[in-house]
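Only one protein chain is missing; all other protein chains are in place.
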Amino acid sequence: MTSVDDSPELPPLPRDRMADFKEGVVPYLFVVPGLLLVFGILGYAVVGGAILSLNETDMFLNKTFVGLKNYRDVFSDPRFINALWRTLLFVVVSIALGIGMSMIFALTLYRVTRGKRFFRGLSLVPYFVSGVATAVMFRFIFTTSGGFANSVLSALGLPTPSWLGDPALAFMVAVLANCWFMVPFATLILLGGLQTIDREIYDSASIDGASDFAVFRRITLPLIKPMMGVSLIWVTYISFSTFDIILALTAGGPQRATELLSIYMFETAFLELNFGAGSVLMMVLLAFNTALSVLYLKVFVMGDHRRKLEK
Amino acid sequence: MTGPSSKKSGAGRSRTGPVRDWSGRFGRAALIGIPLAVLVVWTLTPIVWAVLASLKEPLEIYESNALLPANPTLAAYRKVLAMDGFGRWLFNSALVTVVATFVPLTISVLAAYGFARYAFRFRHVLLLLYLVPRIIPRVSLIVPLNSLMSDLGLINTYWVLFITYSASAIPLATWILVGFFASVPKEIEEAATIDGANMWNRLRRVMIPIAWPGVVTAGVLCVREAWNEFAFVLALVNESTMRTLPYQLYVLKDAMGVQDYAVYNAFTVLTILPLLLVYLLLERRVVDSIVSGSVK
Partner (left out) sequence: MDAPFVALQDLRKSFGTTDVLHGINLEIPQHAFVVLVGPSGCGKSTLLRMIAGLEKIKHGRIVIDGEIVNRVHAKNRGIAMVFQNYALYPHMSVRENLAFSLEMLKTETSEVERRIKTAADILQLEQLLDRLPAQLSGGQRQRVAMGRALVREPKLFLFDEPLSNLDAKLRVEMRAEIRALHQRLESTTIYVTHDQVEAMTMSDIVVVMNAGRIEQSGPPLELYDRPATEFVAAFMGSPAMNLLRGRVVRADGAPAVDVGEGLFLPFDDRAGVREGMEVVYGLRPEHLAISPDPASGLIGEVALVEPAGWETHLHADIHGRRFRAISTERLDVTPGSRIALAPDPTRVHLFDGSSGARL
């Protein structure tokens, strides 16, 4: 057994072309089929929507190129301004309420000692209820006569408002239904964040004499910031494109108080059969989501997916 | 409003006398108990109310403010099951759910394995392409999809639902599975390679069983998306025989003159029940996956 210092010149082995080929092609065989399906459908839809938004369609769906006319029409329509404004308000109120509730629920679930698994499992149930069913259930809670809310209020001798007939109240009911559906997932994401915090940090902080509130503000919040971001983004997405809940709950009414962009888009395209204008609204929704996503990718996903692959 | 440390109770006890200790313990119990009660009530009220309403007699809701049904009856469920077409809607929902779970799951398992295990040239770019669709809300696509599918003559077919449901389920499923596959130590697969397992055997006998919680999670989420899907079916189907349960639930609102609340609620309960059963069965894995941050 020796180690030879002067390496003998070896004739190079011919390249194994079959192996090279397999190595080059195999990974693509795995990943490309899905991509084709996803982009064949969803990618086409985006491109198709962009094209549609530049055309006018008649009853028989014949297209005529009209340039940016649809955009001018939509952007100058007071109904659009209303929908835009309602959507932004809906998103902001949903975020405030949704994240607040998620945070409280997550902290609660984190501290529960008995039946933790049960309560965790229970808390996710609304995530599995369809938007339409959520809307229907909330309608029956808030119907004027025979609804749960008014039954309770009248039993207490309180006034029984017409929840879904009043624009402001209906808007709040829509926000509540939306939160009911989206809070569970955000809660569990935040709970996950809380559970990754090493308990020794809390011990050390309490030895340092930090108050409960100080611990929450100075330790818990900064440490769950990434998870906070994820749930924030999620809540924003969901609220921005809420559709089934609103359509089945209020269909945009009363007096367009809950007519969000998605509802407006649906009605424009499928009830008024104005596909051009509908596509313009689709592009508006996409633009908002893309802007959000650039933020999302920058802050969370890039690092995350690199970490995933480089494990 | 407090930091979530169970250990702090010890510090509190040593800091204060027995009286403060009692109030402190009481306060802490309330601090958990009250929000927990809110959580339970908030989560269950809509469902419980729907179930209660479904057990009432048709006009009971108008006549009485009582929360509980006076004479609980399953009549509403019988009416729903006897509805013309209910079997068909249930079948439609079940069929598209099964297809739109197995197709995307199969495709996603392969894609995720490719992404997790091979270092190829366009890996990062392609994975990003898989992610892009996740930021596109489904509802935004219904206008051009309707126009495309009309052109293709696919409106009112199962195919249109299979294709669109599957395509929109793939990105999330792939994303979940990439994480699970990548967290399987590389050495285990190398050991299997040396042990003589070919790619198919490594995937089937080693990778999938180890990443099984991820496959289950992705599967349950595919089931959820397909079973609850509404925007696509609304835009791509208009014959009553092609409706799925959520679509029919939506249409129910307009179809009935004087609303039979009990029937309406019974229908709602029946549409959410199958999925809740699936969830109940696999709750542990799904919740664990979400809490561990594998689903985002």
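The first chain written gets the first letter, and so on, giving A and B; residue counts start at 1 in each chain.
Heads up, the rule we're going with is that a residue touches a chain if its C-beta (ideal position, glycine included) is under 8 Å from a C-beta of that chain, and two chains touch if they have at least 3 such contacts.
Fair warning: this is a prediction, and the values are worked out from it, not measured in the lab.
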Touch with the missing chain holds, among B:T45, B:T193 or B:N238, for B:T193
Chain B residues touching the chain left out here are 185, 187-188, 190-197, 201, 205-206, 209-210, 212
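By definition in this document, only the chains that are shown with their structure count from here on.
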Taking each chain's centre as the mean of its CA atoms, how far is chain A from chain B in angstrom?
14
Parts of chain B lying in touch with chain A, wherever the complex brings them together
1-8, 10-11, 31-32, 35-36, 39-40, 42-47, 49-50, 53, 61-62, 65-67, 104, 107-108, 110-111, 113-116, 118, 120, 123-124, 126-131, 133, 135-148, 150, 163-164, 166-168, 170-171, 174, 178-179, 182-183, 199, 224, 227-228, 230-231, 234-235, 246-247, 249-250, 253, 261, 264-265, 268, 271-272, 275-276, 279, 283-284, 286-287, 290-293, 296
Per the touch rule above, chain A residues touching chain B in the complex are 24, 26-31, 33-35, 37-46, 48-49, 51-52, 57, 61, 101, 104-105, 107-113, 117, 119-134, 136-138, 140-141, 145-146, 148, 151-152, 154-155, 180, 184-185, 188-189, 191-196, 199, 202-203, 205-207, 210, 212-216, 219-220, 227, 230, 234, 237, 240-241, 243-244, 247-248, 262, 265-266, 269-270, 275, 278-279, 282, 285-286, 289-290, 292-293, 296, 300-301, 304-306, 308-309, 311
